[in-house]
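Some notes on the structure that comes next.
For this depiction, one protein chain was excluded, whereas all remaining protein chains were kept in their positions.
Right, chain A next:
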Amino acid sequence: MKKISLLTFLTVLTTLASYAQSTDIEMAEGLRSSGKIWVVVLVLLTIMIGVFFYLFTIDRKVTKLEKRNS
């Protein structure tokens, strides 16, 4: 279980990294020209991570209840 989740995480990371490499130069230019868009990306990412963290907490709570009930 842990192995599989680690593997998927690594796969996503490596695909992201390879994606970043192929567009590195263009992204840096975009950064300077388009103001502070990174801040917006950071805010959205924080929101998404928060939402998913919340989902995981609910998931764990439900699992706990299921174990207690069975």
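Please note the rule applied: a contact is a pair of C-beta atoms (placed from the backbone, for glycine too) under 8 Å apart; a residue touches a chain by one contact, two chains touch by 3 or more; residues count from 1.
The rule we apply is simple: contacts and distances are computed from a predicted model.
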Listed names "Heme exporter protein C", "Xanthine dehydrogenase", "Putative ABC transport system ATP-binding protein" or "ABC transporter permease", matching UniProt entry of the absent chain: "Heme exporter protein C"
Sites on chain A contacted by the missing partner chain, in the whole complex: 1, 4-5, 8-9, 12, 15-16, 19, 23, 26-27, 30, 37-38, 40-41, 44-45, 48-49, 52, 55-56, 58-59, 62-63, 65-66, 69
